[in-house]
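The complex appears here minus one protein chain, its other protein chains still in place.
As written, the chain order gives the labels A and B, with residue 1 at the start of each chain.
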Amino acid sequence: MIKSDRILGLVTILVALAYIASAFQIQASFLTDPVGSKTFPILIGAVAALCGLVIFARPDPDPEWPEMSGWLRLALATAVMIGYAYGLKPFGFVLTTALAGAALSWMIQPRIVAAIVTGVGLSAILYAIFKFLLGLGLKPWPAALTG
Amino acid sequence: MDLLSNLALGFSVALSPYTLMLAVIGCFAGTIVGALPGLGPSNGVAIMIPLAFTLGLDATASLVLLTSVYYGAMYGGRISSILLNIPGDEPALMTTLDGYPMAKQGRAGDALVISGVASFVGAFFATIGLMLLAPVLARVAYLFGPAEYFALYLLAFATLGGMASKNQAKAALASCLGLGIAMIGLDTTTGMPRFTFGNMHLMDGIDFLVAIVGLFAVAEVFFFIESHGKSSAIGVKLDKITIPLRDLKNSTVAMIRSTVIGFVAGVLPGAGASLGSFLAYMSEKSLGRGGVPMGTGNPRGVAAPEAGNNAAAGGALVPMLTLGVPGSGTTAVLLALLMTLNITPGPTLFTDRPDVVWGLIASLLIANVVLLIMNVPLVKVFVKVLMVPPWVLLPGVTMVSFVGIYSLTGSYFDLLLMVGFGVLGYVLRKLDVPTVPVILGILLGNSMEEALRRAMVLSDGDWTYLFSSGIAIGLWVAAVAGFVAPIFLRQFLKKPAIAPADKIVD
Partner (left out) sequence: MTIKLVRALGTSAIISVVAATSAWATECIAPANAGGGWDFTCRQIGKLLYDLDLVDSPVQVTNMAGAGGGLAFAHVVAERNNDEDLIVAASSATTTRLAQNAFGGATADQVRFVGAIGADPGVIVVAADSPFQTLGDMVEAIKADPGSVAFAGGSAAGGFDHMKPLQVLKAGGFTDIRKIKYIAVDGGADAITQTIGGFTQAMTGDMSEIVGFLKSGEVRALAVLTEERVPGFEQIPTAREQGFDVVAVNWRGLYVPKGISDEKFEEWGQKLQAVADSAEWKETMVANGLAPFTKVGGDFQGWIDGVIADTVELSKEIGVIQ
């Protein structure tokens, strides 16, 4: 089994090289200064690549990675959050928050009733706090319903 | 005697039952805003400005309200740092390092009391410093040009090596990551886009709040889900809450030293509270003695950054009042308020409007005392957060984070970035790559590059300009020492993690 840190080192080097390559593409303004737009990013990329090499050459012991089921739960949690991010604007705060809150709650403690109560409760309480106490202009309901 | 009569003038305008009530309201609101991830002191103060107008407050009363919120938020930021490992705002970042381990050991109450007292010490003495030295200190800003600022930022990054538990390359990688992210957006010097890939959302760069909330709050949720809460402070059996006199006594030196460092960092317009608390923590790590190693729940590790960032908050008022230069986002909002009230900060403010200046100083002192009185008993309430079941608390934290970030620009793009940072934070922490340097890189990256480029413009590309003043050379020496010392010490001590000499018999 290849050590995690070797992978980290390799990924770092690749990303750093891509970053440097991308830095060379930065358009130069004709009103330029002695250092220019590219130097600093290239420098950062170079140092990062060096760090990648060191990490690759001298890896630390592996951390304890989660089991397959653990990865699945994490992927699911990420998916819920991404869905929440996309849904917040078109579907309004109340519905999406209740759903996402319930889903996350269920992932932490798989009890369906408690999760639903948590989701709905959080949605209502947080809406009240944000709307009336902090005065954030959140839209509560889907745009399609309110026009 | 002048000073006392000035101060008397200040209290005569700032001390009335009405303003005291405003101070209490402001301190309370500020503490809450500070504790919520994503909402920091500058939001808190900005939210309060229309309120001040609605209530028809005069200049002094408005200042009392807003400075209470400002200091309240500075106090409040530590709460979520300690309890949940989520910095409430960026200056509270360093408080997570020892505060959260203390919470995991059941000592959340101690950590909150110590940091509360440290906040008071930092803020109180910074206010005294502001009172005694402001006109003199204003001149310090004249000594810092681009070369000096560059060396100062370099000093911060050079000491980062000591951050990582074992592998310095990982700390360096983390700061590169932060610096690299900071480069995204329009290049301020030439106006050319960098690493935006034509995406409008990236034009303005990545807000450090998105990174902070992602790397800490979202990553924390991932960690909890993966480990079933084994390594979390939530639900830990809490020790009885007492005043930890012994720890307070042991961290007295830390508080005083950090207050001085934080105050100086605050006075420099280019540094600010985050750098203040960072440098305070790092200097405590290398100079302080006593207790378990820093980073594993040492009370000095919560005292130092909290004294540092609150002192910096006070220090930041010096350039704001005497030069009109806002050293931080919050002082920029305060500056806006002053200008709306037709008070123009600048070198003549102290002589033109003594009522305003001394009223402000008096209200800072009042806010501090109110906060100390309010914060210590409230610790009992704060720690109750850890008794909320995780299946309610963590979804709640996630939702608060989402709304906080959503309110920045109202775009789903920032939310996606935040989730991305959450995934990144999870992987980095798994691989033992510290996340604090990432934030520091994002916070300071642009300023550091700009300082370098300005210096090179002024010197026509002559690199020796970077070493052309005594201050610059001093900072370079400190930076090199800070970088080399941990490597040297590690060789010397052989055993990296726990230095036996550091341990006192308890």
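In this section, a contact is a pair of C-beta atoms (placed from the backbone, for glycine too) under 8 Å apart; a residue touches a chain by one contact, two chains touch by 3 or more.
It should be emphasised that the depicted structure is a prediction, and the values quoted were computed from it without experimental measurement.
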Determine which one of B:Tyr100, B:Phe125 or B:Phe144 touches the chain that has been left out. B:Phe144
Thinking of the whole complex, not just what is shown, which of B:Tyr153, B:Trp358, B:Tyr406 or B:Phe483 touches the missing chain? B:Tyr406
Of B:Val369, B:Val457 or B:Ala485, the residue that touches the missing chain is B:Val457
Since one chain has been left out of the picture, which residues of chain B touch it in the full complex? 25, 42-43, 46-51, 53-55, 141-146, 186, 188-191, 200, 203-204, 269, 319, 323-326, 329, 332-333, 335-337, 339-340, 342, 344-349, 352, 406-410, 454, 457-458, 460
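Basically, only the chains that are shown with their structure count from here on.
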Chain A residues within the chain B interface of the complex: 4-5, 8, 12, 16, 19, 22-23, 26-29, 31-35, 37, 40-41, 44-45, 47-48, 51-52, 54-55, 58, 60, 63, 65-66, 70, 73-74, 77-78, 81-82, 84-86, 88-89, 93, 97, 100-102, 104-109, 111, 114-115, 118-119, 121-123, 126, 130, 134-136, 138
Footprint of chain A on chain B - complex, ascending: 33, 39, 47, 166-167, 169-170, 172-173, 176-177, 179-180, 183, 187, 189-195, 218, 221-222, 224-227, 229, 389-392, 394-396, 398-400, 402-403, 406-407, 410, 412, 415-416, 418-419, 422-423, 426, 430-433, 449, 452-453, 456-457, 460-461
